[in-house]
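Worksheet: the structure to be examined is printed underneath.
Every protein chain except one is present and positioned as in the full complex.
The block that comes next holds chain A.
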Amino acid sequence: MFKRRDVTASCLILAKIICRKKTRLNMIMESLHEYLETVAGYIFDDDKLVTYKWLSKELEVHVNIAKQILWEFWQKYKEKKQFECVFLLMGHLHDDGMRVEIVKEKNLSTAKEKYSKIISKHVYSLQKTLPETQLLMLAEDGDVKFSGIKCIENNERNDEEIHMFRWGTASREIESASREQVQSSVSEAASERKATSPEGKQVAKKKNADRKGFDNLFGKAINKQKNPSASSNADKVEVDSFNHKKETSKNVSAEKKKNTQKGGLSNFLELGKNQTKTPADSLNKGKSANSSDKECANSFDAEKGANSLTKEATEEKVSKTGFKQIQNMRSKKRNRSKETNNAVKKRKRIAIQSDSSNSEPSDNENESELDLPLSPESSPAFLKDRSVSPPQVKHENGKRKVLKIVDKTFEEDGFLVTKKVHVYESCSEEEPEIIEPKNEKKIVSESHSEVKGKKNTKQTTLMNFFKK
């Protein structure tokens, strides 16, 4: 009797649980429908570029949920309605390079051919029409609150910047780079300090710190890029791969992750060979005093093992625990990935000594366009004047000169005439490039004032002398 009652009681409890689960499922489905409707509104009514990051911020959901929503939406409506879908692809290329790119749906199959293995593929954005994928840059960034990754130092670069990076750099930039290094090293140290304190309260802070540390990578990438010597594209790929690995890590299964790890490793080994040593580089590395140089390889292997382990563990936990915990794990994971980054640095250093032959893959050209390093915020001059097209360039006496339109003022028949003149100006340095025209004007105006100071003459008319 007692037993039966017990059984019935347990049955009741079970039924309740099932019921609750069902309702929860219903709720989820309902909210999904709601979300899909909202997304439809964004796309078709508001004509928005709905990227997963933007959506996560807008709906205040995790980025991965946002991705899922977009995927559902695409699955549901791709036959019925007219809209464009952009995918993000990440994977290994046939030449052992890594590549992250966004492609339109129609180009997806051709894009996929480039990869030997695709690590991640997810919907990047949905929109009514998209003439240029670059337009997606206009879409708002995600919010870190929802695990959207944003790099503070990530600036869109204009043509001039790209030009600069492609054709060599100015001394000033190197200066700014070194400044960045100092900054980055400081922030790195800070992040390290914070990483050591295991308090859960500091999770949020840690996150920030981590991000800083992560951002340092970008700073370093820039430094490397800035060296006028053949800067390897591989670097950028590497950095990007890190960036995106994190971004999409949740999409990918643990197994896949291991692959990534391996691929990443082989990648770095390859890249290390390509690496050209530069003072800025070595300085940077010197500052990242996380580990000894001697046992880099060993420590790296160990780290790698630890990494994969922890990652697996976190993955498991993620499946079990709730959203908040995911965030906690994330922050830890970030710590890990930072460590791997450090390891990577060490790795590179060894490789530098071994070989310096530069074997760039065939589609590096493409890659460099996509994966240019992030522009430092310390180049406001660039951001101010965005040129539509890169200026015409000629080389003279080893100095690069750029064709510019300059306002020139001169006196002509007693009138001050200002004309736009095409002038080749040396732009070996950024500073004079901006100041020069001003100087010229100054000189002109000075000479004018001089002339006037000498003989401040005024033309009289004959009417003063002759009468009608």
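As a working rule, a residue touches a chain if its C-beta (ideal position, glycine included) is under 8 Å from a C-beta of that chain, and two chains touch if they have at least 3 such contacts; residues count from 1.
Quick note on the criterion: contacts and distances are computed from a predicted model.
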| item | value |
| --- | --- |
| Identity of the absent chain, which is to be given by its UniProt protein name, from "Translation machinery-associated protein 20", "DNA sliding clamp PCNA", "DNA replication complex GINS protein PSF2" or "tRNA (adenine(58)-N(1))-methyltransferase non-catalytic subunit TRM6" | "DNA sliding clamp PCNA" |
| Chain A residues touching the omitted chain (full complex) | 411, 413-414, 444, 447, 451, 454-468 |
